[in-house]
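One structure follows; several queries about it will come next.
What you see is the complex with one protein chain gone and the rest in place.
Should a chain be cited, it is by its letter among A and B, assigned in written order, with residues numbered from 1 in that chain.
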């Protein structure tokens, strides 16, 4: 078929958009499925079709973990081989084993996050509701696991995991971000947290908050310099209201501060600060009657 | 396996993150599937792989509703039992029956919402396009149904439903919010509407609009007081442009008002108001030539 010929020719001619030259990349679909299974392991009984009884829990956990670790090791091996063609299955098994070995401690940290959500949201009636339905739990659970793999210098998989969580929740946290305990993102949609962010304990973000980078340094050829500290530091006990944008690698939000909504900030603030826009900048115009005495029926902007 | 042992020990030690102690919670996966089936019942022929003929509609509806109501009653029974361990299947059937009995009237209200979308969006060419592809239809249909269950004091399920819609559409409306007719959210991503919001008729929101709460009252132990009127009231015929944040339980947006984009508002405004930022606060700097006469090639912020 002529169309098939043209498409195949396009595969030949355009590099970078095909993965067919023998390099075994991690599979986006498999890693997404692994993320869902990891949530089942972290929160047994919350991501299942049927309830799990205490009696069946050990056998079910053994069975699930065994299958999950096989699939996980396969993807880890693919990733590690990208940077070291001599990488062995034994090394992938070690990296994978360390990852799963870290999950009990990670659950301890996730407990602090879930409690922070309960304490930080008047609408929350219990911990079950939060684990069952709050998108922040999925977002932070996946990021904390991706962060472990990022620290272990596993290529690609950490980012695939956080982008899976991004598609599920609207929350985009780079696996490189370092986040303290008792972290709560309410609502979530639109949150962006950059690779080199540092976030303290008991930080609460609302939806639409950006902790991002300013414009980027360029080298002599005009190419963006990769890496470097580019994202803000947020100290303990900070609250940031919806849709605020905080940029810059040298920007520090001091402990116990509150950033109001819709703020654009590229400067540091000391501890115990409140940052908002001056109210007088809001222009509130009430409708004046028309010359003939009739009220205008609507405003337009 | 050692890892399995450590994970099981973690399940024992950390409370609140497992659902394995005999409490039969509603299933997040099943409720999500129920939401998809409810959309098929509300909008027959729009959420199906194959078209439905008028002749097959009664039999198909009977079959679908029968299976749906069985699964729904099972989840309702689980929810009600959480608060009343003596709850019976008969009570769950009654609650379920009342819910499904209310769907015809709910469809009448949804018709006003679809028409409002058609009339409020110049890009919309017909009602079919809206029902077929606009995310606001999914978001408001699910919320209106979840609201019925919220009023019936069914635990957990209303929130699972609206979070399912949130994941599908990026629109986060608490099931407690009371919303009038002809409600249109254009684009949708990032909209957050809180539990105690009251929204009138013919209200139009753009994406990223927040109708949220201010900081929260705390009791003597420093814990957030749950419940209470925390979210704004939006009167009839209000339009709110993208990314505006309106907070507070005493905040009232008067009828027929327009709120501009990117506004942060915590005060009430009278009817017929227009709220925007003063234009002079925007700083527009045009590039000045370099001392040697060359134009600077780029700005950074």
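The rule is simple: a contact is a pair of C-beta atoms (placed from the backbone, for glycine too) under 8 Å apart; a residue touches a chain by one contact, two chains touch by 3 or more.
A quick note: this is a predicted structure, and the numbers were derived from the prediction, not measured.
Student: Who touches the missing chain here, B:4, B:92, B:110 or B:173?
Tutor: Spelled out, the listed residue whose C-beta touches the missing chain is B:110.
Student: From the list B:26, B:155, B:190 or B:232, pick the residue that touches the absent chain.
Tutor: The missing chain is touched by B:190.
Student: Of the residues B:144, B:207 or B:231, which one touches the chain left out of the display?
Tutor: Only one listed residue reaches the unshown chain, and that is B:207.
Student: If I consider the whole complex, including the chain that's not displayed, which of B:43, B:150, B:164 or B:183 touches that chain?
Tutor: Only one listed residue reaches the unshown chain, and that is B:43.
Student: Contact with the hidden chain only, please: which chain A residues?
Tutor: Residues touching the hidden chain, for chain A, are 1-4, 6-11, 14-22, 24-30, 155-156, 159-160, 163, 166-167, 170, 172, 174, 176, 189-190, 192, 194-195, 208, 210, 212-213, 215-216, 223-228, 230, 237, 241, 243-245, 247, 256-258, 260, 262-265, 267, 269-270, 272-278, 281, 299-301.
Student: Residue-wise, where is chain B in contact with the chain that is not depicted?
Tutor: Residues 41-54, 57-58, 61-62, 65-66, 69, 97, 100-101, 103-104, 107-108, 110-111, 114-115, 119-125, 127-129, 131-135, 168-170, 187-190, 206-208, 214-216, 239, 241-243, 247, 258, 260-263, 266, 276-277, 279, 281-287, 295-301 of chain B touch the chain absent from view.
By definition in this document, only the chains that are shown with their structure count from here on.
Student: Through what angle, to the nearest 5 degrees, does chain A rotate to match chain B on its C-alpha atoms?
Tutor: 120
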